[in-house]
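Let's turn to chain A:
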Amino acid sequence: MTDHLLEVRDLSVQFHTAQGIVRAVNGISWHLDRGETLAILGESGSGKSVSASAIMNLIDMPPGEITSGEILFEGRDLLKASDEERRRLNGKRISMIFQDPLGHLNPVYPVGWQIAETAMAHGRGKAEAYDRALALMERVGIPDARASMGKYPHQFSGGQRQRLMIAMALALKPDILIADEPTTALDVTVQAEVLSLLEELQEETGMGLLLITHDLGVVAEAADRAVVMEGGLVVETGTPRELYHNATHPYTRKLLAAAPGKGAMREPEDGPEAILEVRDLKKDYGGFEALKGVSFDMHAGETLAVVGESGSGKSTIARLVLRLEEASSGTARWKGEDLLTKSPRQMGKLRRQLQMVFQDPTQSLNPHMSVFQIISEAWVIHPDILPKARWPERVAELLDQVGLSPEHAKRYPHQFSGGQRQRIAIARALALEPDLIICDEAVSALDVSIQAQVIDLLGKLRDELGIAFLFIAHDLPVVRDFADRVLVMQRGEIVEQGSVRQIFEQPCAPYTQRLLAAGLDSDPDVQADRRAARLALAGN
Partner candidate 1 sequence: QDAGVTIVLGEEPDLVEPCMATRSNIGRIVLGNISETLTELDVRGDEGLKPRLAESWEMVGDDTWRFHLREGVTFSDGSAFDAEDVKHSFERAQSDQITCEISRYYEGIEITPEVVDEHTIDFTTDPAQPILPLLMTLLTIVPSETPIEFTREPVGTGPYVLSDWAPGQSITLERRDDYWGEAPEVASANYVFRADPSVRAAMIATGEADIAPSISAIDATTEMDMSYPNSETTYLRIDQSMAPLDDVRVREALNIAIDREAFVGTILAEGTELATALNVPTTLGWNPDTKARPYDPERAAALLEEAKADGVPVDTEILLVGRTGNFPGATETFEAIQSMLSDVGFNIRLQMVEVAEHEQYYSKPYVDTQPVLVGAQHDNSRGDPVFSMYFKYHSDGRQSGISDAHADELIEKATAATGEEREALWSELFGYLHDEVIADVLLFHMVGHARVGDSVDFTPTIATNSQLQLAEIGLN
Partner candidate 2 sequence: MNGMLGKRAISSLVSLLALIVLVFFLSRLTGDPAALYLPVDASEAMRENFREIHGLNDPVIVQFGRYLGDLVQLDFGESLRKARPAIDVVLEAFVWTLWLALITMTLVTVAAIIVGSVAAFHVGRPFDRFASVLSLIGASAPDFWIAIIGIVVFSVSFGWLPTSGTGTIWHWILPISVLFVRPFGLILQVVRGSMITALGSPYVKTARAKGVKNRPVIFVHTLRNAMLPVITVIGDQAAALLNGAVVVETIFGFPGVGKLMIDSILQRDFNVILAAIMVTAVAIFIMNILIDIAYALLDPRIRT
């Protein structure tokens, strides 16, 4: 019994807030063995990240409080260990990949140093630590790793940052790796590489992997066992196969049923003229060409998905079109007018029509404002949308639509889980009732049931109000369900564009083909076959 590498028994965590006590985790128990991968699936906000933080001793106490339970690492109760002991374990024996990479990287230090520091903090020499950091950055696929070591977090794309976090956590080959949504921002090819890297490490060192994810495909591919959480409780455990085929708890069943990629594909209708015409858009970051001349059109009420390699410039397009950064060259015509030459004042007027959900939801929410203030800010800025008396009602409605409850309106961003924050960001964008919403990985942190609910909502808005979506995503099944047309990007260029059907059924570009092939299926059996085939291929 005690030879489990890590065992959590009856763990409960709660938070004190102005509105009272929030019970985030309510007596959960599970265990993790050497060399094993345990997936934690579950609803967004069900306590997955909080329980992981408890293991790492990272909960702020107060306002957090661990009210019961034990966390046994190699038989020792971590909750009784001293801070110094736990510090020594952290990073070396137990490592963690955080859900929100941008906030968790120190903005003022070069990433190379930050990765190397893990090793240095545990007594390794500087040269060794840096060598290892470089090797890891290459392993996780950071382009031009040596030069990138000296760059700062804000100079990387979302996916790249996530990979930097992974490299940081792996630096000392820990016994336990807690990976909190490690692949949410990664395109499937990179995701596959990362998963195989983790697997290799497991084979090499017997590392136990605690994989927190909502991606059923990842569970099917990588997990030995899975735990399903809901509302701070563990509702079901089992192997992926057992769960997939014989789930007993209604939530698990709901989750599996919600797995995307099974619906009918949409057919783009020709007709409405283009509302956004992007031509030859280029962006140069001090010699590095992030965008090398991108052109595409968008029509009213259409969903244009942008998929592609991590770091290929997807978010950059969004930032340039919205004038958060200045393009090096090119044009972006919005209903005939070039956005890129507008003065800030003119741009301000247009902004209401174009909204964005940012890739890093945490950083995009003002920590000083309550959720109510964040959402209603739209109406403060554009008072003609809604009379003040109706704000509370509408905030409650929006929160409900994205799967949050009206009570959440009083809380502040830091009191939410990753997925919850993402939904707040979505609600904020919707509050403005714009003509175009740019969703940058807007549903990547949501569990599939909520994801389905949100996608449904977006679909309804598209159909009823004619809102167009520029949908940047890496999750192919979601794209398949939701998009009208798809752009595929690689290294700052559009390699292919076409209707969903065309892209998914007759991909032309080799990169698209690779992308589709790397996609994961939520059925563990299907995934096992694919895996066997891939291994066989590699074996030859």
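Some points to look at:
The criterion applied here is as follows: a contact is a pair of C-beta atoms (placed from the backbone, for glycine too) under 8 Å apart; a residue touches a chain by one contact, two chains touch by 3 or more; residues count from 1.
Regarding selection, all candidates are chains of the complex that A comes from, given by their letters.
This one's a predicted model, so the numbers in the text were calculated from it and none came from an experiment.
In summary, of the candidates 1 or 2 that share the complex with chain A, the touching one is 2. Here chain A touches candidate 2 in the complex through residues 53, 56-58, 60, 87-92, 95-96, 98, 100, 103-109, 114, 117-118, 121-122, 152, 154, 165, 168, 362, going by the rule given at the top.
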